[in-house]
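Here's the structure we're looking at; comments come further down.
Only one protein chain is missing from this complex, and each of the others stays in its spot.
So, chain A:
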Amino acid sequence: MRLSFIRPISCCAVSSPTTLVKPQTPLFLRPPTFKTTLTDLKKWHLWAKSLASSVGSAFLNLDNGPDSNQLLRELNWLIEDAIGTPKSILEQPHKSRNGNSTVLIRTCLDELYVLWKQRVEERRPFQYVVGCEHWRDLVLSVQEGVLIPRPETELIVDLVDEAIKENEELRDGLWGDLGTGSGALAIGIARILGSKGRVIATDLSPVATAVASYNVQRYDLEEKVHVKQGSWFEPLRDNEGEFVGLVSNPPYIPSKDIGGLQAEVGRHEPRLALDGGASGMNDLIHLCDGAVSMLKPGGFFAFETNGDEQSKFLVHYIETKKQGSFSKVKMVSDFAGIQRFITGFRGR
């Protein structure tokens, strides 16, 4: 078996670049119809481990990328997703007599070589490699062209949950998720709403709306979540003033910073979802402005920002430029202690 990688004649298509609007099925949901032998799989595993180990802390020093340990952990998860049989078979080095036994995998072995090479050498994000991201208690499908939901953003669902618990009227109202991407926030919120609660999720990107719709469907939430294509509030004009809540994780990275981002982000994730203009705040300000007319009195909002400075600026902006429109506006920290979110209520 190869130790150096030679691109083989592939028996299955390598994941296509961004333009496909048909959502891709995450690896773990594909049927385990490919066969390989335990010996060949172990060879791949060994090769993949050594490729991961060879990275050391090079990426970390270069652009705060993953180190070997993180890559090795990802490799375990790739195996978890790719393999039809329990992955512990790889951990039994002493049973060589099973070497020829068949192992069922969800993509061909050659594709596994391609995928891991893409992960390490091209810095393709792990979540695109396996086609999914574990987020809160959800497993969301993601692919090139859709922002991979971040762990920080999980907190927005908790903030919504708190707001709902304080004011039960919010539970059965209409919510908006602006720039939904994979649909993470819309789905997370829909699952804590009451039977009458609804979410409209918007995104400008057709890939994002396709993927979000697919995720909504996977969680059987078609009745609760409507995905609409369009820029920010545009698809919501019919519902002006009806929203009890708005959430968003809009692009907020200043344009000048995009070039210096970690390769996984800068080279592979959609710029549309990252670049917030010169100050990074173009879209955040647009959202604050729009929220005034979209929210019902007493309605709640929570927006994610690039952190401390942006959050402070926005709170100040709302207090001075939107005087009287909102109440209880505050900043909320993420788990790293960065003031990541601003939340508040539409004045009554």
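The working rule: a contact is a pair of C-beta atoms (placed from the backbone, for glycine too) under 8 Å apart; a residue touches a chain by one contact, two chains touch by 3 or more; residues count from 1.
Assume contacts and distances are computed from a predicted model.
Here one chain is missing from view; checked against "Proteasome subunit beta", "Peptide chain release factor 2", "Exocyst complex component 1" or "Ribosomal RNA-processing protein 42", UniProt names that protein "Peptide chain release factor 2".
The chain omitted from view is touched by exactly one of A:P23, A:P251, A:G290 or A:G344, namely A:P251.
From the set A:T36, A:Q262 or A:S325, the residue in touch with the chain omitted from the display is A:Q262, counting the whole complex. Checked against the full complex, the one of A:P23, A:P66 or A:G173 touching the unshown chain is A:P66.
Summarising the interface, chain A meets the missing chain with residues 53, 56-57, 64-66, 68-70, 72-74, 77, 88, 91-92, 94, 125-127, 134-137, 147-148, 150-154, 249, 251-253, 257, 261-262, 264-265, 269, 273-274, 304-307, 334-336, 338, 340.
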